[in-house]
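There's a structure below that I have some questions on.
One chain of protein is taken out of this complex; the other chains stay put.
For clarity, chains are labelled A and B in written order, and residue numbers in each chain start from 1.
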Amino acid sequence: MIAPLRSRPGAVVLFGVAALTPLFVRDAYFLDSLVLILLWGALSAAWNVAGGYAGQVSIGHASFFGLGAYAAALMVTRFGRGPWLGMLVGVLLSLGAGFIIGFLSNRLKGPYFALSTIAFSQVLLIGVSRWRGFTAGGEGIPVPFRPGFTTLGLGHVAWVYMALAAALLCYAVQVYLERSRLGYQLAGVREDEDAAEALGIPTRRLKVVAIALSAALTSVCGSLWAQYVGFVDPTYVFSVDLSVRFALNTIIGGMGTALGPFLGSILITTLETYLRATFSGVKTGFAGIYLIIYGTVLILVVRFVPDGLTGFASRFRTRRAQA
Amino acid sequence: MDPAPRLGPAQIDVLAQLAVATVLLGGIYALIAVGLTLIFGIMRVVNFAHGEFLMLGMYLAFWAFTVYALDPYFVLLVSIPVFFGIGLVTYVLVMRGVIKASHNVQIFTTVGLSVVLQNVALVAWAGDFRFVRPWHLSTVIRAGPTTFNLSQVVAFLIAVGLTVALVAFMKWTHAGRVMRATAQDRDAATLMGIDTDRVYRLTFAIGIAAVGAAGVLVAPLYAIYPTAGLQFVLLSYVVVVLGGLGDMFGAMLGSFIVAAVEVAGSYLFGTAWKEIFYFILFILVLVFRPAGLFGQRGAETLGV
Partner (left out) sequence: MSQPPLLALEGVTKRFGGLTAVSDVSFAVAPGDLVGIIGPNGAGKTTLFNVISGYYRADRGRVVFAGQDVVGQPPHFICRTGLTRTFQLVKPFGNLSVVDNVMIGALTRLPTIRAARVEAERVIASCGLGSHATAQARTLPIGLRKRLEVARALATRPRLLLLDEVMAGLNPTELGGMIELIQRLHADGLTVIVIEHIMAAMMRLARRIVVLHHGERIAEGPPAAIAQDRRVVDAYLGEEFVLAQA
């Protein structure tokens, strides 16, 4: 389970390439894709903390993403303060929401927990949509671009490094979970809660901690995303599709592995960019098509390659070593 | 569609109207829920895509009405075998492989299916809200102080009829007994020589046929769009948990309770907060009565 940093070549390569790319590539479109790959990777890694490492599979992480996005957007547009403050507020809100979800995780198992997380995100979606006075309702909020670091008004290159920072943060948290006492105990909770309890692990508390941590990280990325994309609307930021996407990236890459979410993000985000370019003429057709592909990929991967890419790679390596 | 139009000042009148609305709504929810409770009770699989089959039923009614000017109640006859077939195909292609798999696999498989179905509808038919407005939708019936339209009544009657037929099937036919046995103990059933694969196939097909038929029935009553199923999924699960997993009578009773909560809640707070009521009810049930109203077997599968 433990792997010293130097023996994580995949991560070094991935993040190294990401860090070096802006020095050689200036194409805005390409850099935009890179930012998205890193952000979606970070979000999936955040999901992985709860889903992969603690075994609490939620399909409602958009709740935390949306809270972070709205907190940042509202802090700027409604209160005239900076998005960083909004990010902090978002984290606090998401921690609160995380505790609620954590409470649910101690009462509900598996599919019922997942269902309750979906319901939670839907409640937020509706609540935010209806609260027109405060959140501008279903119309969404355009987030103004004001150049500068404190206002998160950054150029493309700066955004790459911002997204990279978020990605490294989430990656580091995952690695910490693989090497720490907390992480080991969480692994026990994930594998068999009753056995973990018998060994002195406070399973209920740990699950809440994991979910709250996951929520906070998701919220941070949500706040960044709001500033990057420049527009938040409830039907997107709280959507089930978004929640599914966080899980999908991680599953494809390998649930419970630190690099998995990023590998999955590379694949899916690249696919989406390609589809967007190919179907740029068709309006709604595009949105539906890539989701159909995601859904199908999810069904196939979870059935035939449940360990994801990293699992596949390690089995391949084992087979080669035996040959 | 506002199920609780405001009438005169008399409280009794309002209560009567709400009661009627509850009954009419409950009947429809019952049809959706019995299919789901069958699937969960017998196959022990949580089907996140259940609402999407309802949505497909709604679209079937819409297209039949728009293109062929067929009334939904006529389409119903066709929809039952059609959705039975869809259920069979879905089972063979998707569900069969995950019956024995872990919870996670089941969750992601049916969530994936849900996403696929929603977006197939989106790509094929666009996201615009569609409506089916047959003549009986605007035919108003008055009984005493209460008012409702013919569509609601007929939907209710047919839903009840189908539900009763389903219950009778489960209770009195050999196939039904075999299904119930498998629900009780799948390993024992196998040892008795029951082909559980066939049972699951039949169960799933029946469950999907029921919800597809329900979709056709409710098409005149709700706006039709690709994610229309989402609102029904949660309430279906509230019903199933309330009534106890696999318990069809419980599902029927649960349907009326949920309908009552929705009707009363909408009357007091407006229809917009429906989802929040479901969520709160869902949480309350799972926290306080996870084994259902009657304390049913299957609660251990819920894992609460």
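List of remarks:
Rule of thumb we're sticking to: a residue touches a chain if its C-beta (ideal position, glycine included) is under 8 Å from a C-beta of that chain, and two chains touch if they have at least 3 such contacts.
Just so it is clear, the model here is predicted, and its values are computed rather than measured.
Counting contacts over the entire complex, the absent chain touches A. Interface note: of A:185, A:239 or A:269, the residue touching the hidden chain in the full complex is A:185. In the complete complex, the hidden chain is touched by one of A:12, A:198 or A:300, namely A:198. One chain is missing from the display, and on subunit A it is touched by residues 1-2, 179-181, 184-185, 187-188, 191-192, 194-204.
Just so we're on the same page, only the chains that are shown with their structure count from here on.
Each chain gets a centre from the mean of its Cα atoms; for subunit A and subunit B, those two points are 32 Å apart. Those residues of subunit B whose C-beta lies close enough to touch subunit A in the complex are 46, 48, 94, 97-98, 101, 103-109, 111-120, 122-123, 126-127, 230, 233-234, 237, 241, 272-273, 275-276, 278-279, 282-283, 286-287, 290, 302-304.
Chain contact summary for the complex, subunit A toward subunit B: residues 57, 59, 104, 107-112, 114-116, 118-120, 122-123, 126-127, 130, 240-241, 244, 247, 251, 284-285, 287-289, 291-292, 294-299, 302-303, 306.
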